[in-house]
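A single protein chain has been removed from this complex, and every other one stays in its place.
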Amino acid sequence: MTAFEFLQGYSAYILLVVVFAIGLYGMMMKQNLIKKIMGMSIVQSSVILFFIVSAYKEGATVSVLDPALGLENPDLYLNPLPHTLMLTAIVVAVVTLGVSFALVIMIHKRYKTLHEPTLLELMK
Amino acid sequence: MKAIRILALAAFSAVMMVAVVHLPPKGDPHSPANRVENVLKGPVAGAYYIQNSYPDAKTPNMVTVILADYRGFDTLGETVVVFAGGVACLYLLRRRTA
Amino acid sequence: MNEVTRDIVLRRHMEGPIVSPIVHVCIRGLVPFIQIVGLYVYFHGHYSPGGGFQGGVLMAASIILLRMSLGLADSQAVMPNRLPIPLAAVGALIYAGTGLFAMVAGGSYLDYGFLPIPGLEPAMLRNLGILMIELGVTLCVMSTIISIYDNLLGS
Amino acid sequence: MLPWLIEIILFTVLIVAALVALGLRNLLAAVVTLSIFSFMSASIMVKLGAIDVAFTEAVVGAGAVGVINILAILLTSRKSAD
Partner (left out) sequence: MSDSNLPLLIPFIFLLAALFVPLAGSIRRWASQPLAVIACLASLGCSLAGLQRVFTSGTMRHYLAGWQPPIGIEFVFDPLAAIFCVLLTGVGALVLIYSGPIAVQEIMGKRIGFYSLAMLLLAGLTGMVVTGDLFNLYVFLEISALASYALVAIGDHRAPLSSFRYLTLGTVGACFYLMGLAFLFMTTGTLNMGEMARMLPLVNQQPQVVIGIVLILLGAGLKMALFPLHTWLPDAYTNASSPATALIAPIGTKVAVYMMIRVLIITGFPPIIAAISWVAAIGIIAGSILAISQTNLKRMLAYSSVANIGYIVLGVTLANPLAFIGAVLHILNHALMKAVLFMAAGGIFNKMGTLDISQLRGLPKKMPITTAAFLIAVFSMVGIPPTGGFFSKIYLIFGAIEASAWVFVAAILISTILNFFYFFRVIDFSFFKPYTKSDPAREQAGETMKMDEMSPSMLLTTLILSAAIVVVGVYNGELVDQFIARAVPGF
């Protein structure tokens, strides 16, 4: 395998691992709760993109039946299974986000701040 | 403390990258998830869906057929997750306590 | 935007309409089109990208636009505040009920081929079953997103 | 070669958007940047042929989540200490 082929095949995965790490960085290092939620949604997006990249086939078309291509050769269509799974995962991510904002609003109503160290101080 | 966290994160990403470069490359039509027959000579789900979704449900969009029929229970679970989120927000944020 | 302006914006948002006529006219023009697109996305999910979830989110977006321009109080006529959660339950029930119907008729759970509608071959029954459950998903998603918006705003 | 380059450019914008969103102290700006992140991931999905998922991601990431996000920020505070 030449270096270029390697890059073509794996650059997407490697960059997605970087995105995953950025999201984790946001969750671990940032002290504002909304920033933490942003990090969380970045992590979720990276996992979703990871599945989508895995479904890609070179030279294949969108997974909607094209009468001109027929159904005999599966190599002509993208793998629809990861797409389906990730539709579910996106929905789950959105709902988790909604619930986390509800919690953030509850916290802000009680303590008037979203800075985590201050909150832990106030909770004592 | 901060340095330890960043080091842990860096180590984690390095390990992940080692794993990632052993996966089948992007766009490979013969990777285990994309091919027609698996190592046990059984059908692979992805190719089966492509070949049979139109005859089974007369619906050209394969993703819809998988979503609603082949893996319909996932979507029921998804609907219930959505419902759970709505119930959670309602009861967490409701102002009147009665 | 300082604290005071934010309070004014939010209070207006919750109690009365936004005064600007431009916003009113634009949103009144937009909402029906968004709803038609939402319905199209739901019905056309069989032939093109789309389906219950996307259609539901679009429908919810149209109602959220109304909430934004008219205020929470005046947009009650379109979607009353207490309706979303029962509607979401009804949506999920449509889904679960379709599956249960197929199970009672002799198949597995969610096996639409066994739906007791005469005169249709199993493939068409599956087509119909998919449409049914997508309706449930649309209802559930639409009302839940509206409910989350309402609750965040009204808290 | 060219499709790969397009993909790399999209990924670069994605990563930059993620970093900027986490770095900004003005939360409203961060939310808008996060919408860019979401839109870029939808573009990558289109590039990879996942039209259904891209549609959902665009509707949700730029629409519903953006609205809920901005609403939450208006209801809480707009500034972040880091």
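Chains: A, B, C and D, in written order; residue numbering restarts at 1 for each.
Note that in this section a contact is a pair of C-beta atoms (placed from the backbone, for glycine too) under 8 Å apart; a residue touches a chain by one contact, two chains touch by 3 or more.
Quantities reported herein were computed from a predicted structural model and do not represent experimental measurements.
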{"item": "Omitted chain's touching partners, listed by label", "value": "A, B, C"}
{"item": "Residue in contact with the excluded chain [from A:Lys36, A:Lys57 or A:His83]", "value": "A:Lys36"}
{"item": "Of A:Gln8, A:Gln44 or A:Ser63, the residue in touch with the unshown chain", "value": "A:Gln44"}
{"item": "For chain B, the residues touching the chain missing from this view", "value": "15-16, 18-20, 22-24, 31-35, 38-40, 42-46, 48-49, 69-74, 76-78, 80-81, 83-85, 87-88, 90-92, 94, 96-98"}
{"item": "Missing-partner contacts on chain A, residue numbers", "value": "20, 24, 27, 33, 36-37, 40, 43-44, 47, 50-51, 54, 82, 85, 88-89, 92, 95-96, 99-100, 103-104, 106-107, 110, 119, 123"}
{"item": "Hidden partner interface residues of chain C, rising order", "value": "82, 85-86, 89, 92-93, 96, 103-104, 107-113"}
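One rule holds in what follows: only the chains that are shown with their structure count from here on.
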{"item": "Chain centre separation (chain C, chain D; CA means) in Å", "value": "24"}
{"item": "CA centroid of chain A to CA centroid of chain D, Å", "value": "11"}
{"item": "Residues of chain D whose C-beta touches two or more other chains", "value": "51-52, 56, 60, 64, 68, 71-72, 75"}
{"item": "Touching two or more other chains - residues of chain A", "value": "8, 12, 18, 25, 29, 53, 55-56, 60, 63-64, 83, 87, 91, 95, 98, 101-102, 105-106"}
{"item": "Interfacial residue positions of chain A with respect to chain C in the complex", "value": "64, 87, 91, 95, 98, 101-102, 105-106, 109"}
{"item": "Residue ranges of chain A in contact with chain D within the complex", "value": "7-8, 11-12, 15, 18-19, 22-23, 25-26, 29-32, 34-35, 38-39, 41-42, 45, 48-49, 52-53, 55-56, 60-64, 78, 83, 86-87, 90-91, 94, 97-98, 101, 104-105, 108, 113-115"}
{"item": "Chain D-facing residues of chain C, complex", "value": "1, 6, 9-10, 49-51, 53-54, 57-58, 60-61, 64, 145, 148-149, 152-153, 155"}
